[in-house]
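Only a single protein chain was left out; the remaining protein chains are all shown in position.
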């Protein structure tokens, strides 16, 4: 295992110390393991709180700041955080108008946030939860824990965060978050696995000519393992899966993210984005906003995920609203 | 070789098509292989132009936009661009006040930019060149082609770009660029090699327990090959090398970048930044601005580079000036 | 089971998790995300620390503290589930000792808590597949008038069988469910840690 770390046990604490040192706009509570805005809670405004296992940076800590999250709760690498963290985050971030928990749909995340919501409720903090489940690689059936949450998290956090910033109430902020999730679909392909510091060896094995189609952000297996394909074919099979789940008609407007899983060079993400743009153009579906880069990663995994959100006017206006976080910043 | 590409021969063209599709603020001339601002030249202002081999993204195309570069010339992967590109960029970007070429000190880059400067001069475009040579891993001696250019390029482009935006003349813009370079030092450590699409196999080999100390951005060998060390030790040996070359006294102000080489997760860069902050704190040297992330990469190489710029007031003010590029954006 | 034995049980679980960390992680890497061993070890290490110097009034206090600490320190699916199990079990046991029947009823309450939270039923390939037969065996023994040591031994055996019996199952809950039919042929890590928990109980109570 080759990692730029001091010890597998201290990765999270060390990284949080780094975040604290690097970003004066953030406040990092190393004890409670939460990242909040340096400015404290926004009185009278809804606070968006997210969290999940670490190893997906910049998600979520990189999205804390005006126009997006109020707080992030990073768990151990690939392990959901604990209720104490979300409770501390809720207490630190609540401006009196309640908090929205943005939760990716994994059993661990759901259970821990559920417990935290109960505890926060006991503390008199109003809590609404937005469950993100956009990964079409896994069907939502009685045979699964439901669809996994992935790239749409970034869209939910940006758009709901913008509405919260404008002073909307708890129900409205939660509702736009749920609408963004409902309008979003993701699909990922891994070219190589990744290694958690604690495990010390790759979560799965892929032969030199193989790729994992429909991989999850923790390296969860996908739909199938296939021979490595050119970027255009990888893009086509990912977008086919997305369009099959949510058909998009010519003229419809979308926000699209081509996201690197951590170990894929940006030049390759642009190669993939060219193929994405072509795929959309051929169908007359419009990409009106986009992100190309590393936004929700899986440590050093090679590969990319594709997220498509069918956006309405309100979503686009909120997308364009100012945001000032370490990983996403414009208009500020 | 596992890459998200369509063919080794088309990587650059495909990526440029992706850049063109993704960024409406940029204009990509696929024929001339240059990236310029969509808004065209800024009349009466000096235009900053940079370029170099591809595979270091977001450098340079990701730094084109108001407050930073006017144009970027991407060469083939790890191969400097050709004079035609720089000439086309100069013609497209010159607003009548001349152009500054920001050139990383590699034989290929220097020779091609030199030729381009001659050609542009023949076209009546005034050209000044800023040579970046900040990598302390290699000594500048009769035995080398001089010190290599690396992370300081980002600082030079940001700070000189800000001065150009303010309307300073050619000599002043070039001068601040040279001052930033003179005030900057870098050092990099690789934990794993990278593979250019054309070569198809890694540029060098590293055993499971080895690291390359002082590696160059194309995988050029460094000072030595050592047993893998914890992050704090890697940071200490890198900063020792930098401080040995340019001593910094307590109280002095710096801009520091912890840059990922492409395959290193952001969480690890934060771990390293915590160690950097500690190293500086122990010496009383102040980090007053920082960047933590992937800014000048080496494809999927794992590892990090460290760049320290001893900044004066003018540099800091220019650092803080608005910038609006795909990879660096604030105040806009 | 008295307070001292309860403490010893929890400490022994911590030792067992240390010892079997790699095995649990290996099972979790086959059908999960390779962290179950680390999670359990981190959790029970924290529990041992939390119990240090803690003065419980009853058997249940030890277990409630155990559960609360697991919830605060583990995360993932196992944290809330095991945390709830120990908390719900402990809440039933107010006295300084618990006999076999009291313990049986309390453990049943623990399982009910797990199922209320995680909605897993037997056959879903989760810890419930070890907990259910273990508690059935424990309850049957207790009702038959056997002592705690015997009941715990039978529970441990049933949990071990239950864990093994998850091998052919297809997961319907948790991360393993994403594997679809590829989850068959592997033993569930959570069911395996449950078997360890009952094996240590049997060892602690062995006269």
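All chains are identified by letter, namely A, B and C, in their written order; residue positions are counted from 1 within each chain.
Simple rule for what comes next: a contact is a pair of C-beta atoms (placed from the backbone, for glycine too) under 8 Å apart; a residue touches a chain by one contact, two chains touch by 3 or more.
All values reported here derive from a predicted model rather than from experimental measurement.
Participant: Determine which of the presented chains are touched by the chain that is not presented, and list them.
Facilitator: B
Participant: Give the residue, chosen from B:41, B:58, B:151 or B:216, that touches the chain omitted from the document.
Facilitator: B:216
Participant: Taking the full complex into account, find the residue in B:115, B:233, B:317 or B:332 that is in contact with the omitted chain.
Facilitator: Touches the omitted chain: B:115.
Participant: Pick out which of B:6, B:80 or B:238 touches the chain that's been left out of the picture.
Facilitator: For the chain that is not drawn, the touching residue is B:80.
Participant: Quick one: say which of B:148, B:179 or B:289 touches the chain that got left out.
Facilitator: Per the contact definition at the top, the residue touching the missing chain is B:148.
Participant: State which residues belonging to chain B touch the missing partner chain.
Facilitator: Those residues of chain B that touch the unshown chain are 53, 75-84, 106-108, 111-112, 114-115, 138, 142-145, 148, 196, 198-199, 203-204, 216, 218-221.
Everything below uses one rule, namely that only the chains that are shown with their structure count from here on.
Participant: Give the chains in contact with both chain A and chain B, ordered by label.
Facilitator: The common neighbours do not exist; no chain touches both.
Participant: Of all the other chains, whose mean CA position lies farthest from chain A?
Facilitator: Most remote chain from chain A, centroid-wise, comes out as C.
Participant: Report, in whole Å, the distance between the mean C-alpha point of chain A and the mean C-alpha point of chain B.
Facilitator: Result: the chain centres lie 29 Å from each other.
Participant: How many angstrom between the C-alpha centroids of chain C and chain A?
Facilitator: 32
Participant: Suppose each chain is reduced to the average of its Cα coordinates; what separation in Å results between chain B and chain C?
Facilitator: 54
Participant: Among the residues of chain B, which are close enough to touch at least two other chains?
Facilitator: In chain B, nothing touches at least two other chains.
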